[in-house]
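This report refers to the structure that appears directly beneath it.
A selection of the complex's chains, in situ.
Letters A, B, C and D mark the chains as written, and numbering starts fresh at 1 in each.
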Amino acid sequence: MTLLQASQVGIERGDRQLLIEVSFSVRGGEIWQLVGANGVGKTSLLRALAGLARLGVAGDIQRHASVLYLGHASALKLSLSALDNLRCHPACDVTASQERIASALEKVSLAGYEDRPVGALSAGQQRRVALARLLLSEAPLWLLDEPFTALDAAGCDWLEARIREHVEAGGATVFTSHQPSRFGALQQDLDLTQYVA
Amino acid sequence: MLPDSPLLSLHAAFTRQFVRHMRSLMASPADVANPLLFFFMVVTLFPLGLGPDPDRLATIAPGILWVVALLASLMVSAKLFASDFEDGSLEQLALAPYPLAVLVLAEVAAHWLTTGFLLALVSPLFAIMLGLPEQGLSTLVASLLFGTLCLTLIGAVGSALTVSIRRGGLLLSLLIIPLNVPVLIFGTTAVTEAVIGGNPESWLALLAGLALGSLALTPLAIGAALRVSLDS
Amino acid sequence: MYFESLSAMWHMDGHGIYVWLAYALTAIPLALTVWLPIKRIRQHWRWLEAEQRRVAPAASRTVNEAGV
Amino acid sequence: MWTIIHKMGSPPWFFRFSGTLVRWLLPITIALLLVGAVWGLLVAPPDFRQGNSYRIIYIHVPAAVVALAGYYVMALAGAVSLIWRIKMADITMRAAAPVGAVLTAIALVTGAIWGKPTWGAWWVWDARITSMLILFFLYLGVVALFEAYENKTAAARACAVLSLVGTVNIPIIYKSVDWWYSLHQPASLKLTGESAIDSSMLYPLLLMILAFYCLFALTVLLNMRAELVWAHRESSWLKQLAGGA
C-alpha cells in the first residue's frame, strides 16, 4: 500500500532552487533515510512531504495516510509537565489515558520525571518526551527530522527498535540523519545529492 | 494498525485544545494576574501624568480606561502564537486532521478568558479609582466584555501574521491599532453615554455585532495567516 | 498669469511660504516614487543583459526594452 | 472578458503591454502635472475667503482622492490574489501599497500646512482628517509587513490577508469616526463645506485629479515592472528580451 507518493518534486528556498525532480513513493513496511550534506535540503523536503511547506514546492505530493511529523522543534511547552504535554498534544493525535501516557514515558526511561516542567529536563530527556508520541499516535506515516539527535546510545537503540516495530506493523518511516544507516537491508537511502538543481 | 481517521470529534478536538491552552496559562498564575496588574499600573500613571484634579479625571475616565484596555490587549496578543511558533506546536497544529481555524479558536478563547474577560470583570475597581460616575460601571463592564473579545480576535490575526518575523512585536501594533479604532470608539461612546444618562444600549449592540462578526470571520483569517507564517 | 511680479508670486500675500512648502513637499516624494522604480528596473535590466552577454557573448545589443 | 483577464495574468504579455503604456503615460502625466500646477499656482484667481493659501487644494484634494481610491485597488488585488491565486494580482497589490502610502502622507502634510494659515493650527481632529490618518496607518502596515518577511512569496500572501481584513473594516472605521466626530460636536471648527467652487478654480482641480490618477497608474506599473523583471530573471521570455533575440 502506497502511503506517500512524491512525483517530480522541486524545492525552492529564498529564491534559490535546491532540488529538482525528486520522485519516490513510500509504501507500508518501508524505511527511507534522506541523506545528503548539510544544507542539501533534507529538512526542506521533509516539510514539503508533511505538507507544511507549500510556497516554492513544485510537483505533486500525495499523502494517503495520516502523518506524524517530528521536526527540529519538539512542540513541547516548557512550563508544562511531560504528562500534560502529551495528554494535550497540539496535533491531537495522542488519545491515550493517563496510564498509557505514563507507561509510554516509562518506556522512554522518564519514569519519575512525569510531573516536572519539561523545561527542567536535559536536552536528551526533552527529546525523549517528544519521542514518547511514537508510542501513542496511530498515524501510519512517520516523518522524522534527525530523531536520533541528543539521544544517548540506549535512547538510539530504543528508537531504532520502535521504528522497526512500526514498519513491521505496516507503517512507514521517512527520516533524516547524519549517522550511518541503522536499519541495514530494511532501509532505503534517498541520496538528495543527485537531485541538486 | 488502527483505522486511519480522525479519532476525535471536532468538538472534542476543540475542547482538548482549549484545555491544553488553559493549562499552560494556568501553569503560572502570575501570568494571568499580569495583564490585570499592567492595566492597574498604567491606569495609575494617568493621575500622575495629568494631575489629580478629580473632575477632569472623571470626564476623561472612559477614554483612558478604554485606551489602556486596548494597550493591555495589544501587549498580550503580541505573545499569542509566539511560543507555539517557536516550540513547533504550530506545525503540529497545522498537521492536525482538523480545520486550523477551529483549533485556533480554542486557543484564542482560552486566551480571552484569562485576559479580556477577567479584565472586564475587575475594571469597575479601576474605574472607581479614576472617579468614573457609578451609573457608568455596568456599561463599562459590558462594553469591555464585547470589546476585548473583538480586540483579542483582531490581535490574533495580527499575531498570526507577524509570528514568524523576528522582533515582530511592534509591527503587530502597527497592523492592528487601526483595525481596533471602531471598537475603541464604540466602547468609549457607550460608557460616556451611560455616564451622561444617554442611550448606551445601541452602542453596546454595535459592539456586540462587531464581536459576533469578528468571531465569524477572523478564525479563517487567522488560520490562513498561520499557514503563511509556517511556510515562510 | 494672476500675479504681477515674481516677488508677488513668491510672497502670495503672506501665504507663499505655506503654498510653496506644500508643493515642494509634494514634488519631492512624488519624484522619488517615480524615479526609484525606474532606477530599479534599469539596474535589474543591466544585470540581465550582463547575464545574457555571459551566456551568449555573440548576441548583439538591441533597443532598451526596459521600457523606460 | 476572461481572455483579457487571462492575458493580464500572463507576465510576458503584461510586460510588453505595460511597457507601451508606461512610455505613453510618463510624458502625459508629467505634462498634466505641470499644466495643472502652473494653472493652479499662477493662473487661477485667489479664493475670496482664504486668499492664496487655497492653492494648496490643487495637490491636497487630488492626493486625498487618489489615496482613497488606491486602497480599494490594493484590497481588490489582494482578494483576487488570495482567491484565484493570480500572481499578477499580488504584484499589483504590493506595487500599490507604497504609492498609496506616499499619497496619503502628501494629503496629510499638505492638509496640515494648509491648516496653519486657515485655522491657525497645524492639526485638528476632524473626522475626515482622522480617517485619513488611519488610512495612512493601514497602508504603512501593508508596506511594513511586506518588508518584514524575507520570503517574498509568503510576504505577498500575508499582505493579501491583511489588506482583506482591512477592507472589511474600512467602512466600519469610516462610519465610526464619523459618529465619533458628530457626537462630540466641536463648536469652533468647520471645514470649508460644499461651497460652490468657481469654475476658474474647478478646472485646474479636475485636471490635477486626473493627473494624480495617471501618476498612480504610472507608479504602480513601474513598481510592477521592477518586480517582474527581478522575479522572472531566470525565465526565457525575459532573457530573450534582454538578449535582444
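Quick notes
Definition applied: a residue touches a chain if its C-beta (ideal position, glycine included) is under 8 Å from a C-beta of that chain, and two chains touch if they have at least 3 such contacts.
Bear in mind the structure is a predicted one, so any value in this text is a computation, not a measurement.
Composition notes for this entry: the full complex, per chain label, is A x2, B x2, C x1, D x1.
What we mean here is this: only the chains that are shown with their structure count from here on.
Distance from the chain B centre to the chain C centre is 46 Å, each centre being the mean of its Cα atoms. Note on chain placement: the centre of chain A and the centre of chain C lie 54 Å apart, centres being C-alpha means.
Taking each chain's centre as the mean of its C-alpha atoms, chain C lies 18 Å from chain D. Shared interface positions of chain A, defined as residues touching 2 or more other chains, are 55. Shared interface positions of chain B, defined as residues touching 2 or more other chains, are 231-232.
Chain contact summary for the complex, chain D toward chain A: residues 150-151, 153-154, 157.
Per the touch definition, chain D reaches chain C in the complex via residues 18-20, 22-23, 26, 37, 41-46, 51-53, 55-56, 59-60, 63, 98-99, 102, 105-106, 109-110, 113-114, 116-117, 215, 218-219, 222-223, 225-226, 229-230, 233, 238-239, 241-245.
Against chain A, the residues of chain B that register as touching in their complex are 1-2, 4, 6-8, 13, 16-17, 19-20, 23-24, 27-28, 83-84, 86-98, 103, 227, 230-232.
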